[in-house]
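Excluded from the complex is one protein chain; the other protein chains are retained at their positions.
Lettered A, B and C in written order, each chain numbered from 1.
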Amino acid sequence: MKNTFGTTVSVTIFGESHGPAIGAVVDGLAAGIPVDTAYIAQEMDKRRARGDGLSTARTEADEVEFVSGVYNGHTTGTAITMLIHNRNTRSKDYEKTADLLRPGHADYTAYAKYNGFQDARGGGHFSGRTTAAVVAAGALCRSVLQTKGIRIATHLSTCAGVRDLPFSAQTEELLAQQQMLNEKNFAVISEAAGAAMQIAIRSAAAEGDSVGGVLETVVTGLPAGVGEPFFDSVESELAHLMFSIPAVKGVEFGAGFGFASLRGSAANDAFRMQEGQIVTATNHNGGINGGITNGMPLVFRTAVKPTPSIYKEQQTVDYKSKTDATLQIEGRHDPCILPRARAVQDAMCAIGLVDLCTQRFGIQWQVQEG
Amino acid sequence: MKNTFGTTVSVTIFGESHGPAIGAVVDGLAAGIPVDTAYIAQEMDKRRARGDGLSTARTEADEVEFVSGVYNGHTTGTAITMLIHNRNTRSKDYEKTADLLRPGHADYTAYAKYNGFQDARGGGHFSGRTTAAVVAAGALCRSVLQTKGIRIATHLSTCAGVRDLPFSAQTEELLAQQQMLNEKNFAVISEAAGAAMQIAIRSAAAEGDSVGGVLETVVTGLPAGVGEPFFDSVESELAHLMFSIPAVKGVEFGAGFGFASLRGSAANDAFRMQEGQIVTATNHNGGINGGITNGMPLVFRTAVKPTPSIYKEQQTVDYKSKTDATLQIEGRHDPCILPRARAVQDAMCAIGLVDLCTQRFGIQWQVQEG
Amino acid sequence: MKNTFGTTVSVTIFGESHGPAIGAVVDGLAAGIPVDTAYIAQEMDKRRARGDGLSTARTEADEVEFVSGVYNGHTTGTAITMLIHNRNTRSKDYEKTADLLRPGHADYTAYAKYNGFQDARGGGHFSGRTTAAVVAAGALCRSVLQTKGIRIATHLSTCAGVRDLPFSAQTEELLAQQQMLNEKNFAVISEAAGAAMQIAIRSAAAEGDSVGGVLETVVTGLPAGVGEPFFDSVESELAHLMFSIPAVKGVEFGAGFGFASLRGSAANDAFRMQEGQIVTATNHNGGINGGITNGMPLVFRTAVKPTPSIYKEQQTVDYKSKTDATLQIEGRHDPCILPRARAVQDAMCAIGLVDLCTQRFGIQWQVQEG
Partner (left out) sequence: MKNTFGTTVSVTIFGESHGPAIGAVVDGLAAGIPVDTAYIAQEMDKRRARGDGLSTARTEADEVEFVSGVYNGHTTGTAITMLIHNRNTRSKDYEKTADLLRPGHADYTAYAKYNGFQDARGGGHFSGRTTAAVVAAGALCRSVLQTKGIRIATHLSTCAGVRDLPFSAQTEELLAQQQMLNEKNFAVISEAAGAAMQIAIRSAAAEGDSVGGVLETVVTGLPAGVGEPFFDSVESELAHLMFSIPAVKGVEFGAGFGFASLRGSAANDAFRMQEGQIVTATNHNGGINGGITNGMPLVFRTAVKPTPSIYKEQQTVDYKSKTDATLQIEGRHDPCILPRARAVQDAMCAIGLVDLCTQRFGIQWQVQEG
């Protein structure tokens, strides 16, 4: 349904980069969920540009305004609408080059789809700006999961060619990593790797270029039995959401593409009893068998392409005159979107999991004790 | 919606491996589409096991019975129901080991979700058997696309560690590759690579083991402007469907995870005019910008894990007694699912594209001339 | 979604009157629900034609064949597919008059929608025959509701101008009426009224004519708090389903159109405490306030038009020649559909309520004790 996703809990995203506001409607959250505006602001802050050379100079306060569905600090059970106003827009940056299709962007495809009526300023509806609304919606959903002991954390697994340390296979250590990552703005397990990434990003930026990478998410505390086959497997639902994030071009679960070079005997995760619980000795399947959670940590990765907005001169086409042309982009852009995109990935993951858990456990589960 | 997917064209999948039949309901196809049963049989045949050492000895005729929605050789415009009867079932193969959770399978998660009421015979609803219904549904959808000049082809890009030749960047050559692949049962571009793959598969099978790989699909002839942001991008829709295929654990578009090591200047696909058309010089984005087709070939790959059913002894848990155990699987299984799964991937792709094209162009587009 | 309806529990209906079979896929029922085939057969029997002068001479055994989703006498939690084969078809009855649009039928509108590719035999997809699949699906849903103490009963409130006695306002008496109605094939509270109706129906049939009426349903045992505003109110959901029944042209809840002549002071249902429960002194709102159940009996009525298939000569148009014509219908038809349609209304009601209750209480509610 285009701008709406979800079965029991649904999210509708709207807005354009240079319009009055972007926002989200979240429907299907139970009545009585505490709305922690400080927590939401903290999540919004992780996605916020800082103008620090790692992200765009377009910095926005990104305050979330609640229009409906929240009363006396709690959800009312009806549709929750959140607005985030666009304040720091400089549409003039785009005017000079408005007819030059930016490579790697949706400029051309938006023309093909919307016949020239799209709001092209700053990428319009296709801008990464819309993901601020995702983060707001996700923060609401995530706060529900946290009361259930379901924890999400994402790190820059690879960025600009630099690799972070992996998530730990030990539960205690993994939980500590999750907490640490959720307190960081630049989400890496290894500070050294993070420093190297930042150098590499600044180096690319200095050349007017951009870099990509891989974001890895791990979810702990998910009970076994969540997911809806045939079509609404955990993988299908989460991949659907992840591929809605601009710049995501790949999604893999567990060993993912690494499965291609494994034999079944190495790929299969042996079951075993541990303290009365069924667990698996390895977790190549990333916590999912047959599309349903098995109680092990849920693990997935996304491939994030380098920001297409680069300052180097590029070959392109002038859409109006239908002639070849060269483009020198202006405006304010991120040389690397990963440090901010991790907050969007966390949020999308939370949205998907609240929906799947509510399908499995019912809406009252969201506010039940224990 | 669990077993139903799609907005304007929807598919509902039902059935269990050892039940009376599996099947599909396809809704939203226009009235008047010719139903070519020979073509459907040919597609079914590509997914069929041959008992040739590359695939399971459970061979099924897989005849498609039309229950509704087809009259006088054409679609009527109402829901089309297809049944494929299960004939060659040997449920006894599973009885001895019924309580031993098969690693890599949905046995445990099905218990967690269905409280012991699942039909566990042969994997039940989680069996790859259900994908026969997908192929039948997909063949209907694909025949619509073909009248529009939209061609789908999938090859075993990598299998058992052996790499096939890539798709060509030249249009004529690419179209020829597509045609060739669609005429083959073992879908490789390079016969030599195919031979090496078959040797590697048989070698693994001889050891009671299994292998995985990567399936790559290319779609030609798709017009620009197809896809529905924010949530129903081409990537989101196709990934949703691909991850519904049992054993798929990764999906990537264009350069996919390869984007992680590219800079923006190398990753961006420059636009240029070619014979009056806007094209891109490279196709790292796999024919999609901002979730919408740009008229270039659509390219994606799936990571297919090695079949979890292997004959080697495995460590597991006895679900009833909740104790550690060892498992020696019997039954009839594929040492490698890729040669058959390519037909499922083609079908899923066709289902997704017919839905997206119908959203863009309307239901009558399906039967319009030209 | 055309042939699929429902959010947490969905039903897909397929089939044509003279095709091989009609059927339904029910998705979203919990694993472990006992499938009582005798009960389903009993409900099917209520919809069955008897060839007794009150209903069509086309009598079908209407055995329900389970294709998927049921194992060992219980639901498995996956999609349940049921088939009902068409055996007693006489397509030749329709051939002579195939181009003459039957007044009151969908012949013309099917042409307009399906461009001549519809299966017109016996009305095809528009035949009341498809409602056999609704009854099968509804029987499954209803058996879930019954374990929760939620009882549905429908009577012929008015038929052929004869009025039945009303439902009682006394709980005990109402429950007794429900039970009595559910044991009857000709569902009236007053035997005398029923006898008069049957005479009136036979009298119309003798003249080659048909009659309509009003079916009234009451549901007891529904807890307060069920229903999903804004759009998925109990009224919206049930009316959506009721208007899917061929021949239903009106739906009203509680006082319904009678509200038009009431003042607010007479229409409002006063709340009062009764044995520790909040009840209403009257029930003009039919158990629903603001689209949500209030714990009082749910009451609604449908207007069922007289069967359009009559044997009297009618004025019409020859679709092929586009000329005025006269039509003398042959075939086998019901002079009054109400005695059979009440089973369809019960079924549709059960489908809607299981979906709404599952949205409110979760899927496990379906199989919970108490």
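Note that in this section contacts are C-beta pairs under 8 Å (C-beta built on N, C-alpha and C of every residue); 3 or more make two chains touch, one makes a residue touch a chain.
The model shown is predicted, which means the values in this text are computed figures rather than measured ones.
Participant: The chain left out here touches which displayed chains?
Facilitator: Looking at the entire complex, the absent chain's contacts are A, B, C.
Participant: Which of these touches the unseen chain: B:Gly124, B:Gly194 or B:Pro229?
Facilitator: Spelled out, the listed residue whose C-beta touches the missing chain is B:Pro229.
Participant: With the missing chain put back, one of A:Gly19, A:Gly138 or A:Gly295 would touch it. Which one?
Facilitator: Missing-chain contact among the listed residues: A:Gly19.
Participant: Spell out, residue by residue, where the missing chain touches chain B.
Facilitator: Counting only chain B, the missing chain is touched by 7-8, 78-79, 229-230, 359-365.
Participant: On chain A, what residues meet the omitted chain?
Facilitator: Residues touching the hidden chain, for chain A, are 1-4, 10, 12-16, 19-23, 25, 27-28, 31-32, 65-69, 71-72, 74-81, 83, 113-119, 124-125.
Participant: Going by the touch rule given at the top, which residues of chain C touch the chain that is not shown?
Facilitator: The list for chain C reads 1-5, 7, 13, 101, 103-110, 112-113, 125-126, 130, 158, 161, 204, 209-214, 223-233, 235-237, 239-244, 246, 248-265, 267-273, 276, 278, 280-281, 284-286, 288-295, 303-310, 312, 314-317, 319, 322-324, 360.
Throughout what follows, only the chains that are shown with their structure count from here on.
Participant: So what's the Cα centroid distance for chain B and chain C, whole Å?
Facilitator: So the centroids are 39 Å from each other.
Participant: Distance from the CA centroid of chain A to that of chain B, rounded to the nearest Å?
Facilitator: Once rounded, the distance between the two centres reads 26 Å.
Participant: List the centre-to-centre spacing of chain A and chain C in whole Å, with centres computed as mean CA coordinates.
Facilitator: Whole-Å distance between the two chain centres: 46.
Participant: Mind pulling the chain B residues that touch 2 or more other chains?
Facilitator: Residues 1-4, 13, 113, 125 of chain B touch two or more partner chains.
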